[in-house]
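One protein chain omitted, others in place.
Here is chain A:
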Amino acid sequence: MASIIEIKGLTKSYASGFQALKGVDLNIEEGEIFALLGPNGAGKTTMISIICANVRPSGGTVTVAGHDIIRDYRGARSAIGLVPQELNTDQFERVIDTVTFSRGLFGKPRNDAYVEKILRDLSLWDKRNNKIRELSGGMKRRVMIAKALSHEPRVLFLDEPTAGVDVELRRDMWKLIGELRQTGVTIILTTHYIEEAEEMADRVGVINHGQLMLVEDKTALMEKLGKKTLSIMLAEPIEALPPELADWDVALKAEGQEIEYLFDTRAERTGVSSLLRKLGDLGIGYKDLNTRQSSLEDIFVSLVHQEKAA
């Protein structure tokens, strides 16, 4: 697959001196759903805003569909649809007018059939003659997506598409994004909900303090996610792991008071019962057991903590 967006050494320092991006390199493949995950203030919105020309970069380059966002801004911007985080709309405009306006703004000839298709796809057709202020928050979000799609972009940016949205609407939004990807549009979304990235993305990038800390296929992440940790609190501390336990992925923790076993929950034989039997055979007593799922959240938290420590 070809990269539709190439980001090289992107930096941004705001006038206040705050360094929002510290040299980001990232390629987005055509047709994928990429989730940019990070806590508030990590630099997600800054990155999107630079690509979508709402913020000036301090350094580095970005190309969209082969067009440099500064030198060839028309080519780059024509390929992009942006749905910002805030519900910023012209309250007094009718739905259909604002979508038609967006299409014209991006230099596309009027195409009523296409606008109708978008509005139908987004369940907005019945509301096309309503003023935007008469719509609910979820519907307004859909109007903003319709505006972003009105000029047939190749890349769609969704900045926190489900922020402040109730659970049901969030499910709707996920379904909608899944349907959009069927049309071949590349989707980049930011979120601080881990389950959202898990649910939808092909690849996940974790950003914190202006740096991309990890970019990985979601399936690779899910493999890590599928693992569980079994902690065995020992009755008596031991000095070293007996060699008989070498068949299991175990480690000695808490100054010999605890054995930690990492296992795959999806494997046919998890090895938990055989390990416990073996411990019995070896005469190692234990007083408590505890299993814990390692989630994307764990990975995320540990990444964030590593950086704080550094």
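Simple rule for what comes next: contacts are C-beta pairs under 8 Å (C-beta built on N, C-alpha and C of every residue); 3 or more make two chains touch, one makes a residue touch a chain; residues count from 1.
Here is the rule we use: contacts and distances are computed from a predicted model.
A.B. asks: Per UniProt, what's the omitted chain called: "Act minimal PKS acyl carrier protein", "Transport permease protein", "Nucleoside ABC transporter membrane protein" or "Response regulator"?
C.D. replies: Looking only at the record, the undisplayed chain corresponds to "Transport permease protein".
A.B. asks: For the chain that's not shown, point to the residue among A:Asp97, A:Glu116 or A:Glu260 touching it.
C.D. replies: Answer from the full complex: A:Asp97 touches the omitted chain.
A.B. asks: Using the touch definition from the top, which of A:Lys44, A:Arg77 or A:Arg170 touches the missing chain?
C.D. replies: Checking each option in A:Lys44, A:Arg77 or A:Arg170, the one touching the absent chain turns out to be A:Arg77.
A.B. asks: If I consider the whole complex, including the chain that's not displayed, which of A:Val24, A:Leu37 or A:Cys52 touches that chain?
C.D. replies: For the chain that is not drawn, the touching residue is A:Cys52.
A.B. asks: Since one chain isn't shown, list which residues of chain A touch it in the complete complex.
C.D. replies: Touch with the absent chain occurs at residues 14-15, 49, 52-56, 73-75, 77-78, 80, 82, 84, 86, 88-93, 97, 101-109, 147.
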